[in-house]
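Coming up: subunit A.
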Amino acid sequence: MPLQPIKFYQTGSFVVGNRLLDPDERAVQARIDRTNSLNCGHRACQGCGEALGARYALDAAMRATGNQMVAVNATGCLEVFSTPYPETSWRIPWLHSLFGNAPAVATGVAAGLKAKGRSDVRVVGQGGDGGTVDIGFGCLSGMFERNDDVLFICYDNEAYMNTGVQRSGATPPAARTTTTPAIGPEPGNVFGQGKNVPAIAMAHEIPYVATATVADLRDLEYKVTRAMDFRGARYLHVLVPCPLGWGSASGDTIRIARLAKESGLFPVFEAEGGEVTDVSKIRRRVPVEDYLRLQTRYAHLFGEHGHPGTVARIQAVADRNIRRFGLVEGE
Partner candidate 1 sequence: MLRQVEGSRAVADAVALCRPEVVCAYPISPQTHIVEALAAHVKSGRLSPCEFVTVESEFAAMSVAIGASAVGARAYTATASQGLLYMAEAVYNASGLGLPIVMTVANRAIGAPINIWNDHSDSMSQRDSGWIQLYAETNQEAADLHVQAFRIAEELSLPVMVCMDGFILTHAWEQVDTPSQEEVDAFLPAYEPRQVLDPADPVSIGAMVGPEAFTEVRYLAHARQMQALELIPDVASRFAEAFGRNSGGLVHPYRTDDAETIVIALGSVLGTIKDTVDEMRRDGVRMGVLGITSFRPFPLDAVRTAVGEARHVVVLEKALAVGIGGIVTANVRMAVTPERVSTVIAGLGGRAITKASLHRMLADAIAGRLEPLTFLDLNHELIGNELARMAAGRRSGPMAENLLRDLGAVASRIG
Partner candidate 2 sequence: MFEVRVHGRGGQGVVTAAELLSVAAFLEGRHAQAFPSFGSERTGAPVVAFCRIDDHAIRSREPVVRPDAVIIQDVTLLHQVHVFEGLRPEGYLLVNSTRGFDELGIGEFVRDFRRDRLLVVPATELARQHVGRPVPNAALLGGFAALSGRVSLESVTTAIGQRFAGRVAAGNIAAATAAYEFVRAEQEEMRNAQAG
């Protein structure tokens, strides 16, 4: 049988060939001693990007810290689906306080551990985009500014999904949510200035800022591991598609995340001390339409009464990202 070369972009992941790697180089998730920090049996929807992202991120963090870790969770889907009383999916020390205070609670955990002489125990704060870019933003900025020893991970699914898909400060332009309905002359969310929290995090000049998607889980594991090399405030922004809120097929979560990156709408990069140190290049550039068409939250942009002008504006956003971050080789 003739050999057929497999291109990475066809699988979209470095996971390919994992079994062929030396055990030490395998993905955390592929290892027999993975911690299953977020264990099975939780109540997340089918195809939930957040559940996938959190599982990979926390297992990687556990491995990086030698299982000496505490997680703090903002209110939101992740919190609700993981701890339906009297069950919990968390196999790590886990604290949920409020919607808007996870970064500050994480600061408190770090401060308490330091005072107790347990600086070997590391702290991860996590929340959705609502708990990070909106209601928790003051606490997040305070944590950054003080350079508290916390890795904060935002699982960004671009709206308040836990309460039923309302617009957040991370909702992209033209997207339909229940508070930005697809009606009127400019259906869906407004074209605002955006709230680019990775850039805002970089403006705090914290040691490490990175973005990732659930399309490249090996990259996500790497970035969590890399973040744990630093002390001080670190921020990781992970794009996690939400089949329910985005109106996409459960089986398309990873595909959509990949298209977000490959279209340029979601730049994947790393930054240290406020300077970009690495970007994940687009391997095969696609028009934003390929990404948008898979999601009913953008359905009003297409068809007979579509809004090609709006699609063009979204394409312009992607093109700007590509220019700004140099996402395409040679451009």
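Rule of thumb we're sticking to: contacts are C-beta pairs under 8 Å (C-beta built on N, C-alpha and C of every residue); 3 or more make two chains touch, one makes a residue touch a chain; residues count from 1.
Quick note on selection: all candidates are chains of the complex that A comes from, given by their letters.
Since the model is a prediction, treat every value here as computed from it, not as a measurement.
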Q: Among 1 or 2, all from the same complex, single out the one that touches subunit A.
A: 1
Q. Which part of subunit A faces candidate 1 closely enough to touch in the complex?
A. 67-70, 72-73, 79-80, 83-86, 88, 90-98, 100-101, 104-118, 121, 138-139, 141-142, 145-146, 148
